[in-house]
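Apart from one protein chain that is not included, each protein chain of the complex appears where it belongs.
To keep things simple, chains are lettered A, B, C and D as they appear, and every chain counts its residues starting from 1.
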Amino acid sequence: MDLIINLALNGLATGMLIFLLAAGLTLIFGLMDVLNFAHGGLFAWGAYSGVWLYALTDSFVLGIIGAVVTGLILGMVTEKFIIQPVYGNHVQQILITLGFMLILSELLKVVWGPNQLSARAPEYLAGSWVIGDVIIIKYRLFIIATGLFIFGVVQLILKKTKVGLVVRAGVMNKEMVEAFGINIKKVFMYVFMVGSALAALGGILLAPYSGVIYAEMGMEFAILAFIVVVIGGMGSFPGSLFAAILVGMTGSFMTYYVPELSLAVNMILMALVLIFRPQGLFTVKG
Amino acid sequence: MAILETKDLTIKFGGHTAVDNVSFTVPEKEFKSIIGPNGAGKTTLFNLLSGQLKPTGGDVYLKGRNVTKLSPAKRARLGIGRSFQITNVFPNLTVLENVRLAVQSKRGIRYIMHRNKSSFREIMDEAHRLIGLVMLTKKTDFLAVNLAHGEKRKLEIAMLLALDTEILLLDEPTAGMSLEEVPAILDVIRKIKEQESKTIVLIEHKMDMIMDLSDSIMVLFNGRLLADDHPKEIMKNEQVQSAYLGGLYDEHTA
Amino acid sequence: MKILQSRSNMFMGIALLILVLFPLFNDSRSMMILLTQIFIFGIFAMSYDLLLGYTGIVSFGHAMFFGIGAYSTGIFLDRMEPTMMWFFISLLAGFAVAGIVSYIVGLLTLRLKSHFYAMLTLAFAGLFLVLAEKWRTLTFGNDGFTFRTPDFMKDRMTFYFACLAVMAAVYFILKRFTQSPAGSVLQAIRENEQRAESLGFHVLHYKIIASVIAGVLASLAGSLYAISLRFVNTSVFTMDITLDALLMTIIGGVGTLIGAIIGAGLIEFAHHWLTELAGTYPIFERWIIFFGILYILAVMFFPAGIVGSLRKIGSKKKTVKKHRPEEKKIAG
Amino acid sequence: MSTLLKVENIETYIGQYHILQGVSFEVKKGEVTVLLGRNGAGKTTSLRSIMGLTPPSSGKIIYKGEEIQGLPTFKTADKGIGYVPEDQGIFGDLTVEENMKVAMRKQDVETKDRMNWIIDLFPDLKKFWKKAGGNLSGGQKQMLSIARAYLNDNDLILIDEPSKGLAPIVVEKVMESIVEMKERTTILLVEQNFIMASKIGDRFYIIDDGKTVHDGQMEMLVKDDDMKKKYLGIA
Partner (left out) sequence: SESSSGSGGGSSDKETVKVGVLASLTGALESYGKQTQRGFELGLEYATDGTMEVAGKKIEVVFEDTETKPEVAVQKATKLLEEDEVDFLVGSSSSGDTLAVLPLAEEYEKIMVVEPAVADSITGSEFNPYIFRTARNSSQDAVAGAAAIAKDGVKIATLAPDYSFGRDGVAAFKGAAEKLGAEVVHEEYADPAATDFTSNIQKVIEAKPDYLFVIWAGANSPWNQIADMKLQDKGIKISTGAPDIAALSAMEPLVGMEGFSVYYHELPDNEINDWLVEEHKKKYDGEVPDLFTPGGMSAAISIVEAIKKTEGDLDPDTLIETMEGMSFETPKGKMTFREEDHQALQTLYAIRLEKKEGVPYPVPVLIRELSPEETAPPIMN
């Protein structure tokens, strides 16, 4: 029983972390339908800028704020110069965002050098509690809480305002949305900025989780995020949350019980979902 | 002999029954029209006939053969061709290429991989002829996406004619077509009906056109078949008058 | 149209001639290897173009077939003998496996809409990567293994000609195919799948045909790639390889075939020059940034890819000329 | 009556094609102005040029005394211009409700009133309130498209072939609604259904080959068989 609790708790936390990584992509790819291969770059920039500020000021909170601000600014720049000319054209999106991705991750090395940076959880989040045989890692509880919080906030915004609707409508028919007096360009830009900020947040929160950050982390985690968005159902926030937790949990239990398959577990999961429920676990209603 | 027949054809979308136990027959070479309020299930019925949708109940028979389980492609090859209510063409191919593909399918040239398509002269000629027929010659090399709405409707008709199937299912072929050109298209349809002896099923809201062309009219209401009769009889039907036609046509048909 | 066609045929003939004569005048082997590499990736990118440009299928797992070819050649030549016979057997083995896999993947997945298909291919390619990693008795895992090539292909110049010939052959076969009636159905499917079906074309058949041809050709490219390196490891199954094909195809212009080759050439040459500059000038130390800029500029200035955009400019000039006598008001 | 919208000799290119080659017309407040002409004449492009979707390269568009040519579409719309496009512009993955919600600019009492009025007009919409727009029937989509334009407090609505695909009785309702709204809202209509156009139209303009070639009061046209024959191909 203790074992199950341990595995479940860690799986849940990892799932929440993955959710945080994927949340931004749920907006950008799921909702706005932009195949943003530079997402990993935004994410890595969040991690680096956050860790750097954290190390400089010794305040994790400032680190997080720094990462989010970086995400917002980078998001604005990216949307304006990279994404805006290629909305609606996946082929061009792939090329231009891959190009931008190269620039982003290479610039990381220019600014912070080629070495990995290490990061530790702040004193108040470090360490773990032991209750019987159950080990509760404090930072993981923090991740679970943050994940739920972010989920709640974004979900509230999407439900209470018509931003989500407008974005989806804009993807389907931009002209028509404009004809209703909505400045869809601006809406897209803001949503993209929020998406990047979420990516950056995911980046800084990952840092103490794994202990190190490195320039190549972007692409690795971006693929994971794409997987989560697709499994969850394009553009569905609850879907992403569920899929992320599923990925986290499956990873945790499979690694323990079926270690032979642990390398393949994400791919198998995705293949199964796509074969048996091609539209993703949660399809956006409508 | 009935070339097309349905038995208890039914389809449900969630809780909503869009086509409800519809049984009817279309004799060979008949011109049958379908009318009914918006959302009555006319287009859905077409989708069931041509195979775009699979029914939740009932069957479709083509020349006595049960085709309910066949794909749209198979049915097209067996002789059911259709046009679409919402313009449905290949947007980034030229008008010529759009029509050529249909002719190609008609000729059964499907899996030839080694010869250049333009070496099939007869196909090209036929495509050009059809484009002329629907008055699109000037736009032959235009990409379909760049056509005006009415022009797309004409292309749609050319593609259907190119398929040269025994049965033609026409879903509001002239919607959005200009006044001037409707008669010309009607002429085309009429000629096909007469000379080439086709079976035609037409969905339209233009009553004068329907009265002019139809051998029989079928009325759908809320997915159910309300009546299937001679045009004159249908016009007498009170429900048709009040719930479908309204006042607009009174003075005109009078 | 005809004129444009014959002119581009002439350019292609000249280009081919230059490539054939190249080794006779140039004795830089590394340039020859670079060109060989371009030919191989040209084949790979063309196979991808058949999917992306002609059938409208985005795959994130094309490396799977490339890897299948590379490994089957590697394994056969390593385990059996490094002779031409075994090479051909390995090719056939690669074709067979790639064909079967692409058939199954096609059957399972072509019913899915774009993203979902792309992601499923990503998953399958990922599984192959894991397989190559784990089946260590056969593949030696991540480190990979070296093997000897048949004597015939040992000489770089022979191999250069072989790859050039194969690329040219693949180009002409694919050109024929895409311009055939069956090929034009692929384009119809790309444009409007449901309408193609209602015209009486069995969409799934065509998609599977395209998928199998693309898979087999990718496997061919993989085999040649393995021969060119005389080494194979799990990198042939990675996302990077798929992205290479994707980038080359897009940069050259999707749906043009020749664009795939030009894209391969452009990327490989740009890479070559940039790294060379990196060796000479310190500011190019971060040459990858310039590479990224190249992609971005490509999208800005050649939105339809190099070949696609050039053709558009060409046809625009042509139509304007054609329309001028009839419609006087068209501004220059 | 005062002029609400004036289009002065606009020329519009799409790509390298010269589509509008001098279109001019005037829309008077409180009237229904109809654009007529055959397929490909440039009617839709005219409406799109006003909306800023295909901005004209020369000429003027004056709305309420202000030049609006070249304004981005959302700004044009913000000035109180509604638009029912030819292809209906339904957001297929959104429900009917969500389609309405995207269109809705304010949430005041007036809008609520109009909403009720619209639902009375097209009861089908209420019936399929939670259904995806893409799954509606052709006519239902048309109704939804019109409904979305009616929802806001627009001074001018551009409607592109509203009768297309609608059952005769619904066409009639749409006509009635247009007449009913005349007080508040001016209509610029493109219509092939001559019965409808002639019944509710006040003024007409005929567009041919990208140019306005004729205009006048609707009654005149109804009587003038020669002109009908010449430009519209009907007697």
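As a convention for this text, contacts are C-beta pairs under 8 Å (C-beta built on N, C-alpha and C of every residue); 3 or more make two chains touch, one makes a residue touch a chain.
Computed from a predicted model, the values in this text were never measured in an experiment.
The shown chains contacted by the absent chain are A, C, with contact judged over the whole complex. The chain that is not drawn here is touched, among residues A:72, A:163 or A:212, by A:212. Residue-wise, the contact with the chain that is not shown comes from C:34, picked out of C:15, C:34 or C:173. Looking at C:39, C:177, C:225 or C:295, the residue that reaches the missing chain in the full complex is C:225. Across the interface with the omitted chain, chain A contributes residues 3, 6-7, 10-11, 13-14, 17-18, 106, 109, 114-118, 120, 127-128, 130, 135, 137, 139, 206, 208-217, 220, 248, 251-253, 255-256, 259, 262-263. Remark: the residues of chain C touching the chain excluded from display are 27-30, 33-34, 37, 133, 136, 140-146, 148, 225, 228-231, 233, 235, 240, 272, 275, 278-279, 285-288.
Keep in mind that, in the parts below, only the chains that are shown with their structure count from here on.
Centres computed as Cα averages put chain A at a distance of 32 Å from chain C. Note: centroid distance chain A to chain D, computed from Cα atoms, is 44 Å.
In whole angstrom, the spacing between the mean C-alpha positions of chain A and chain B is 48.
Residue numbers of chain D whose C-beta contacts span two or more other chains: 17.
Multi-chain contact residues of chain C (touching two or more other chains): none found. The part of chain B that touches chain C in the complex is made up of residues 50-52, 71-74, 76-77, 82, 84, 88-93, 97, 100-102, 104-106, 109-118, 120, 159, 163. Those residues of chain D lying in contact with chain B across their complex are 14-15, 17, 37-41, 44, 86-87, 124, 128, 135-140, 142-143, 161, 164-173, 192, 194-195, 232-234.
Residue ranges on chain B touching chain D, taken from their complex, read 13, 36-40, 42-44, 85-87, 146-151, 154, 172, 175-181, 183, 205, 207, 243-249, 252.
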